[in-house]
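Every protein chain except one is present and positioned as in the full complex.
Coming up: subunit A.
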Amino acid sequence: MLETRNLNKTYGLNRALTDINLKVPKGVIFGLLGPNGAGKSTLIRIINQIIDADSGEVLVDGQPLAPKHISLIGYLPEERGLYKKMKVWDQMLYFARLKGLSQQEAKKRIHNWLAKMEMSTWKDKKIEDLSKGMAQKVQFISTIIHNPPLLILDEPFSGFDPVNAEIIKDQILELRNQGTTVILSTHRMESVELLCDQVAMINRSHKILDGTIKEVKNSYRPEVFRISIDQPTLPIPTEWAVQTDGESVHFTLPLSGKTPNELLIELMNYGQVSNFQEVIPSMEEIFIHQVKSTQNG
């Protein structure tokens, strides 16, 4: 769906993007991760044709990015913006028409969406009279009103209470299931693990890792196992930092060059192994680890 090749962008002396190569396949939720100021917003702005890259190219379905692609993209910026004095209905209509929908089609879709989100009664309210969460919903609908095959969401859950965040999450998943490609920029890792199929992480203008969630997690496995032994028959070595819980002991061990099976056989000598589980890092841990290591390096 979307591909970037050797994208570079500098602002004065600051490098915002350095040789960014990304491949976003069709119909996935692609997490774009990175700390603040890493270059995510710059990348998103380039894809949205708000700014131009200094070098490199962006391909949409294999074609170089061009103004005609505007209607294929739905963009929800991190900093939400609506005309405070405009009515919900007028506002949505304006954004929908700017994305190229006809008046008639736009009206029909807004009507359906308002009904779907149970917002029909608000349509003549001014944005300034809405709560923040309501306004966020208006913004979200405005973003997807033209059924874009590519959706770029920058921190889509900020400003929502848990109930509404759930509604938005369901909408995103539903859109993905209908074939929409979603680029999700966030630093909320729990939503990444729940939603994303693939991720790319950017730090200090460089891409520091990418792949499917599974690939990323696999490559960052610390090869450590969490072990529980019931009623140990042999004394457990003290350097294993055992936590005792009644009859059971719990501890973690690195593989240290052994295979998991070899380790398991060794452990079986100490008693009944009731838990033998590899420690899988969360995306958050990987994120923090990666950011720290690139900063130190």
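Methods note: contacts are C-beta pairs under 8 Å (C-beta built on N, C-alpha and C of every residue); 3 or more make two chains touch, one makes a residue touch a chain; residues count from 1.
Here is the rule we go by: contacts and distances are computed from a predicted model.
Engineer: Using the UniProt record as the reference, specify the protein name of the hidden chain from among "ABC transporter domain-containing protein", "G-D-S-L family lipolytic protein", "Urease accessory protein UreD" or "ABC-2 type transport system permease protein".
Structural biologist: Options "ABC transporter domain-containing protein", "G-D-S-L family lipolytic protein", "Urease accessory protein UreD" or "ABC-2 type transport system permease protein" considered; the missing chain's recorded name is "ABC-2 type transport system permease protein".
Engineer: Going by the contact rule already stated, which one of A:Q49, A:S228, A:T252 or A:T294 would touch the omitted chain in the full complex?
Structural biologist: Per the contact definition at the top, the residue touching the missing chain is A:Q49.
Engineer: Sort through A:L33, A:V60 or A:L82 and give me the one touching the missing partner chain.
Structural biologist: Of these options, the touching residue for the absent chain is A:L82.
Engineer: Could you tell which one of A:I73, A:V88, A:L175 or A:L195 touches the chain left off the display?
Structural biologist: Counting the whole complex, the residue in contact with the absent chain is A:I73.
Engineer: Contacts of subunit A with the missing chain: which residues?
Structural biologist: Subunit A touches the chain not shown through residues 45, 48-52, 67, 70, 73, 75, 77, 79-86, 94-95, 97-99, 142.
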